[in-house]
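For this view, one protein chain was removed and the others were kept in their places.
Right after this comes chain A.
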């Protein structure tokens, strides 16, 4: 940056001297943690996108295991006909919490972990646009996740992850379970929205010089599209949840048919969020696969512009198909036909992507590493899920399959075979960058094959069960329906899948603690994140790189001379890093208290009768944190990197 441009901005004298000292202010409640503070405080107050990404990942893996245990309990119950391993009520709570946990607490934050860690590196930035807001997103996610899992100690929600009204209204669901669910989802929504505003700003504004939009790595593109989906889709469920909460607590009639309210409004609002949500979960997975395949095929991604545009097209169509979740509701011929056609249209951009991935593999020098295996597994199983998806888009077929196990098979193929396998591909692929250590290939491949086998054994029979008429969400079934055998296989497969996922998580933890160290570019990869140290320094890049090609790192290694780039300009005054802050965390804690107080409204919370006070105190903490946050400023310190 030219120094001359800064002279016109006046500032109070003495500002510079004050700059690197601990902040002294009337409003200062706590010492702002500085460089070299205690590691625990460092992690709690960090604004570094890499640490935030790692924490997102750690929490997501934890909740993946929680959701997995819930799934295994469901499968254990269905192992035998007329089983009484769990009660019907607990069964309903299990599938509700399993769905909610996996979507909001496992897959989305695992995506967010890579958004936070990798996307910033891929665009050659030093951090996100608003580092403290990023920390706030993380801690709000944690607050929402803790709140919803606290419900197990009182009453977990038993209304399905879709929370259909009137099953979730006070008449049919009088306990606190629904309130836990509503308020946790609101807090998780705050976290997702705040993160998305941040990522959109970061991607649009903070790319390295020369990194035009059409030079951005596909994973960054998918982050951008996903963020747009989040900011446009989440408001619908937020308002639906507000309306439901008002119905439950303040006597309004949004979903009350006796006053002219319509339960179907819930379905519309829920699915106009819920269908884009499907793409919020799967587009990042597609981004990861689009990074992994070229690296291990030793070829550039085939049809890059088409991959990007079909991603955008999928995002756009995601908003136009919500009613295909409601084909059996009776919306009328015109509506169902229109939504059926729109739904079938999605096969086009999805097919384009799959053919482009195959085109990437075509003629490539394929290295069957663990991440590559997971990505190839993704393509195969996502295609399976896609084919059954096309079946559902046909209204008459959907009438047969609605609420049968066929649907369960379909979306598990998409969300485990698709999203989760791609995320594990990402974990194995990017682990060297995140930890500086390489995962063990042999163990990785063993885990992959266990997962692949267990997954198909668990979910393929569900297609057959669905066609044999077994309904979803059923607590148990009679022994003479012809469903016994496939249910046994399915449960066995689920256990094997659980072993596979568990072993992969153990490997992640083991690698982090004792893995084999590796160089900065162990895969001979293509994109910018591999140009940083292993793991990256706080400031990511000592010099911000200049970009002349789509795969700059690859171009520098093997590309044409005109595509290669120099190391970029050094920072004349050192690199400015923002300070740590307590306030993102305290603001999230305030939010958590507000939520908890509202759940226990008029109830006793651990001997505390007046939980409305808790709402006020929590609100006060939130408001105070926001003020202190604004007044402390990012401030920061300077680093003078020794060039490596």
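Keep in mind that, in the parts below, a contact is a pair of C-beta atoms (placed from the backbone, for glycine too) under 8 Å apart; a residue touches a chain by one contact, two chains touch by 3 or more; residues count from 1.
Criterion: contacts and distances are computed from a predicted model.
The UniProt record for the undisplayed chain lists the protein name "Cytochrome bo(3) ubiquinol oxidase subunit 3", from the options "Cytochrome bo(3) ubiquinol oxidase subunit 3", "sulfate adenylyltransferase", "ABC transporter permease" or "Fumarate hydratase class I, aerobic".
Screening A:51, A:158 or A:207 against the full complex identifies A:207 as the residue touching the chain left out. Within the complete assembly, A:253 is the residue of A:253, A:445, A:472 or A:537 that touches the hidden chain.
The residue touching the chain not shown here, chosen from A:89, A:399 or A:638, is A:638. Of the options A:238, A:400 or A:556, the residue whose C-beta touches the omitted chain is A:238. Counting the whole complex, the residues of chain A in touch with the unshown chain are 1, 3, 5-7, 9-12, 15-16, 19, 126-127, 129-132, 193, 196-198, 200-201, 204-207, 231-236, 238-240, 242-243, 246, 250-254, 256, 259-262, 265, 269, 572-574, 576-578, 627, 633-636, 638.
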